[in-house]
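My questions will all concern the structure given below.
Certain chains of the assembly are absent from this excerpt, and the rest are unmoved.
Chains here go by letter, A, B, C and D, matching the order in which they are written, and residues are numbered from 1 within each.
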Amino acid sequence: MNDFTHLDEEGRVRMVDVGGKENTERTAVAGGNIRMTPSTLKQITDNSVKKGNVLETARIAGIMAAKKTSELIPMCHPLNITHAGVDFYPDHVSSTIAIEAKVSLSGQTGVEMEALTAVSVAALTIYDMCKSYDKAMIISDIHLKKKSGGKSGEFTAPRYLDGKH
Amino acid sequence: MNDFTHLDEEGRVRMVDVGGKENTERTAVAGGNIRMTPSTLKQITDNSVKKGNVLETARIAGIMAAKKTSELIPMCHPLNITHAGVDFYPDHVSSTIAIEAKVSLSGQTGVEMEALTAVSVAALTIYDMCKSYDKAMIISDIHLKKKSGGKSGEFTAPRYLDGKH
Amino acid sequence: MNDFTHLDEEGRVRMVDVGGKENTERTAVAGGNIRMTPSTLKQITDNSVKKGNVLETARIAGIMAAKKTSELIPMCHPLNITHAGVDFYPDHVSSTIAIEAKVSLSGQTGVEMEALTAVSVAALTIYDMCKSYDKAMIISDIHLKKKSGGKSGEFTAPRYLDGKH
Amino acid sequence: MNDFTHLDEEGRVRMVDVGGKENTERTAVAGGNIRMTPSTLKQITDNSVKKGNVLETARIAGIMAAKKTSELIPMCHPLNITHAGVDFYPDHVSSTIAIEAKVSLSGQTGVEMEALTAVSVAALTIYDMCKSYDKAMIISDIHLKKKSGGKSGEFTAPRYLDGKH
């Protein structure tokens, strides 16, 4: 193919080849939160939101989104995750709901993106279910808390070690 | 069907009927940001990240995600959006990239969720492209900036009016 | 193109052209049921199934499936449905759960398939959530109950008129 | 995270962790049927339905739906099925078409839901292709016939053993 002018190869997107990586048990935990007015939070925890059960819908949306990660994030590998769960921790003092997602896989690449995607879509679903009450909700602090398995080994978010979260 | 015991109807999820809502031009703008180490940010703005062009990939991912919103958010209506765009504003002082998405539609319901989903997936894609350098990146401040069109009319985020953002 | 041999045109699949059909309000209601052991039904109505809230999960799955109908049924037109809802009517005498889905649209073609798909996927989700207890559950009687709107006008299932259901 | 009030954990949806389950050859066979008027059945078996070849379209729809199962059923694991097939058994006496789907996998969880989904979507496709002739068709008797592989071992539907089907 030497009669073609190659493009400059800098900046070319690649789906990294994980074919040679070891097949290990991998787990990732991600967190985030959504802030709202105290009355919106009360309606959620009282399960009196007009559109339906907010947290149960958000939990299902988060789990289903974990399975869709490789369709959303262009360079993510398709993966057969073996577990996904999403939990909510409402806090009336800060008027937020903390969200935590855990995803597991036995495979050649990590599941950080699946856990982060589950948290993000769970938060977006809470926004959607409550937006007729409160359009100023803010989704923040979406981050990887921990991961285990794979060559890079254990990771724990620095600030998480601080006991800050 | 009176020989069946109805379930308690509280908390039942519903896709709200928008059939009677007026068909107007609707636009929504959402924002958010992702914080990272200064060196990660420099690699992004220098376009020297090993996996490829981070912001162009994140932009495309955000636009494509806007089109997938009703597949991700359980009670969102499927919509034929007429425009979607995503912009990035890297700031080396705060070591963040601000993300802004705008989505338009001529239809019966708003496009807030489409704009918020575009921002979220663009941020997740930045994380994915850079996670081999920096696993402690944090996605924050995902919120609706403005919307126009529809019965509820104009909305501008209160804090945005403060000039805080 | 007369130098090509045309294939026999019988039996060729077509997505019927609905371009000339009128844009009207259309609604469809579909029903079905799932039969199980009395103890499985009791666990569902007591919300004590190990995998989680069965009916809320099935309701969300049914609504999301209504939005996916044109991806599943090859000749279905993609539609922007304006409403979808799924209801459950457990009956301990017959040890069944009756399922009913209603879907609405303002458009050029009917939403029968969307309502039937919502019922089918809600039933399959009930099966999935309970299959560790009861693999012999049977899904039956999935049928169109009513439709309105469009050229063919009102339809009410004959047996439904019998008061049989 | 002890400064958060945990929600009551009853009824929380979970995607069961199959990470520890053995990797075995698994097969599932599901069945169901669709009842219609004798003249509709005759048009199908004569391949004279205006929209095209009904059974070939339904077969392809069923196979493609088996691949989509984890997108439809919220707690289903994504799986790389190794085989899927759908067969039809028209019966002019009862004016029904019996549908049978078989799905195989080498993996950590069963493929019952994939086989049941293939049968359901094949039946819905038959309905769709013929609904301009016959809106009163009824889909019934969707059930698991057999499964093999995995810890729970062989399952054969009780009524199937009766020779009833």
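In this text, a contact is a pair of C-beta atoms (placed from the backbone, for glycine too) under 8 Å apart; a residue touches a chain by one contact, two chains touch by 3 or more.
Given the structure is predicted, the values throughout are model-derived calculations rather than measurements.
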Number of copies constituting the complete assembly, 4 shown: 6
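Just so it is clear, only the chains that are shown with their structure count from here on.
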Pair exhibiting more inter-chain C-beta contacts, A-C or C-D: C-D
Angle, in degrees to the nearest 5, of the Cα rotation that carries chain B onto chain C: 120
Distance from chain D to chain A - Cα centre to Cα centre, in angstrom: 31
Mean-CA-position distance for chain D and chain C (Å): 14
Interface hub residues of chain C, defined as touching at least two other chains: 53, 56-57, 60, 64, 68
Overall pattern in which the protein chains touch one another (line/ring/star/complete/other): other
Complex contacts: residues of chain B adjacent to chain A: 10-14, 16, 32, 47-48, 51-53, 56-57, 60-61, 64-65, 68, 71-76, 112-113, 116-117, 120-121, 123-125, 127-129, 131, 135-144, 147, 155, 157-159
Residues of chain B touching chain C in the complex: 1, 3-7, 11-19, 70-71, 74-75, 77-80, 107-108
Touch list for chain A against partner chain C, complex: 53, 56-57, 60, 64
